[in-house]
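Please see the structure below; I have some questions.
Shown here: the complex without one of its protein chains, the others still in place.
We call the chains A and B, going by the order they appear; numbering starts again at 1 in every chain.
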């Protein structure tokens, strides 16, 4: 059995002088409240405040990072109990524990160890030997009131968290929350379900969209009006932002006649090659125009080939770790949107990428010029020590710090939220310390920046 | 008010042993003369030797790096006085000073601080509090003889500088200089104005090109002859190099008949899609062939989407920071040129890129094979501590040091030239020190290399 502990200087540079600067900077923000402006926690957790069940359903099953890596090493999804709530959860946990070495060097390992040590107080590393001890201790903990969602929320020092809901969501949980626990959990408008015309349920979704809003979504004007209605509805449930997950960052700026013609082709079975992409492209621009009117911050998360593994998708559905990034182009594809609203200083569009080649080549130059553009933090596969450092190294010199927006944990793994913010703050402290130690930045400026990155920038960018 | 000072160990690695090696290496080249073989200073400055006006027109207005970042943060170009020489320059300067924090972590900040401290002797950091002190001190300084262009040129230790002029330029300033201040300021032949057929003024420019040279530029042979005439004219004004800024690095090798047919299509209103690109591509190869004859070094700077912001370009023109890099391909696109002249060891073609993915993948392998190819230094957005380190780390192992050509400051910000060369020499010292400290290079070799990188390689590559 090996010891588990969280070293106070973890993730700081090893060189003593730089480490000391990083530690000093980190100490200034270590206990700042957490702002989580983009993520995927379930509002029902906070609305119902029901206890979490057990280690397996809490840590394994919902975490596509963990499932992905176990699957890649030959563990069958059936053996992991995926899709089977009646699976032997302890047996699944033992299997995970026996394979914990697979996560060496990955951020999943860092997040999990943080949760195990900081939330549950474990002092031995997870392994086949400690698997049962972990499973039992976690079960015992989760049964206590202090491990209920709202208690953890407070313990974690979360000031505000945004969940993400589809355009057709009733937001019933947010309504409940507004009544008895207001101001903490807000929603985000993510209308991919009524924008992605390549999905089988698109036409049906548009009918429901019309029914929900009283608009005729078969007309371009009615369809856009329906979005306006739902944006207002989401804003009433606290939303300050929208989120968009198109395949590519393609944008288009259509006239009303072109929009109507496109919608007609999509809804009346006369669709042409590229129409799905064109509709998504047009809607990014329309969403940006609406954001100019209603002041919502807009997020764009493109570039993931969803459900790449066809056989697994057919059998188990999405969220199993088979989304694979691909090369994307922002400079040409964003131009129609930027031609339309790019010079608006009162608009905030936050760009994310899974293709790091864009950091220095396209994204930093774009955000370092257009008033409406900001850069979202290192996303998904890049939400890691090396990934976050690459983001800072490749964007700061062209875009500066003030065209970035702090950290997003972007997670459905609620218990890992403090771990993720801790990691992000430490890596930012490490980067700033390096700038100070090499005389590229003064210490007083780094002290101001570390608080900006941890708290002030996300607050401003997301209007929290 | 915070202190401003230039730390003697700035930009060196923080680890004491590596830092000591870097310092030792840098000391060997700190006072070497500056060779500036590629840049955009105005020859009129040196020809007239008139005093510079004030801080705002000297540091802000011509610097697209600075304007870009201020604009990205919502400052209107009108508020910055862009395009309005009658703007309240002190008010603009105050606005800049109040936003100086935006430049934290950017090379602009490093260059500006160096100028403020080393050229003007400021000991307080620029801020809203010190804005007027800066403005007045700079004004008082610029009025003195020792701040005139030629005095600064000598003070900066510049041995030779190349400006860049279009094919239609009269080079009158260079003629003046040749008479009373010879040998220091040379020109560079940059014929984009008579090669980029996608520009509205192309046909008119070709007429002027013909008139200037006495050649019939409506014929392929006459057009090429006109280039030869102008290349000779530029060489007489000291030019040792040409420079080319095509959209992409596409090259083509046309027969005379194909060239004539293409020129006909372009000049007689029968242009086909891709003809502009094809003409630029063909002319890169023709320029390389001419370079084999006249010995001029050829520079290629591709891959920038110029004036991406259409609205701003319409209102304010170019050079406002709205040029955005995009992904380019050298391995297929350069092949026609390389098939024609790639094996010439007496030809020097210096390749630049804004797409860093090409460093290790294409450019280092190409330059590490073809005798005619050399790699230009980290360019534009990448002319920064991290950018220069990425260049060395990603090119050296395949292309070595001797297929690179030292540093280009590539700037119109004359007063920042010492700052830029200081930074480049320090980063090279840092990189070499790391190689020495990890026993990948012997110290005596690093000592030789640091001087090669700072002085000998540019002298040889540009025949200075």
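Keep this in mind: a contact is a pair of C-beta atoms (placed from the backbone, for glycine too) under 8 Å apart; a residue touches a chain by one contact, two chains touch by 3 or more.
Bear in mind that the values here come from a model prediction, so they are computed numbers and not experimental data.
When the omitted chain is restored, the residue from A:324, A:345 or A:460 that touches it is A:324.
One of A:71, A:93 or A:352 touches the chain omitted from the figure, and that residue is A:71. Only one of B:208, B:315 or B:369 touches the absent chain when the whole complex is considered: B:369. Counting the whole complex, the residues of subunit B in touch with the unshown chain are 13, 15, 17-18, 327, 329, 331-332, 335, 338-339, 342-343, 345, 357, 360-362, 364-371, 373, 393-394, 396-403, 434-435, 437-442, 444-445, 448-449. Within subunit A, the residues in touch with the undisplayed chain are 2, 7, 9-15, 68-69, 71-74, 76, 101-107, 110, 125, 305, 308-312, 321-327, 354-357, 381-382, 384-387.
As a working rule, only the chains that are shown with their structure count from here on.
These two copies of the sequence, subunit A and subunit B, are related by a rotation of 120 degrees on CA atoms, to the nearest 5. Centroids of subunit A and subunit B (each the mean of its C-alpha atoms) stand 40 Å apart.
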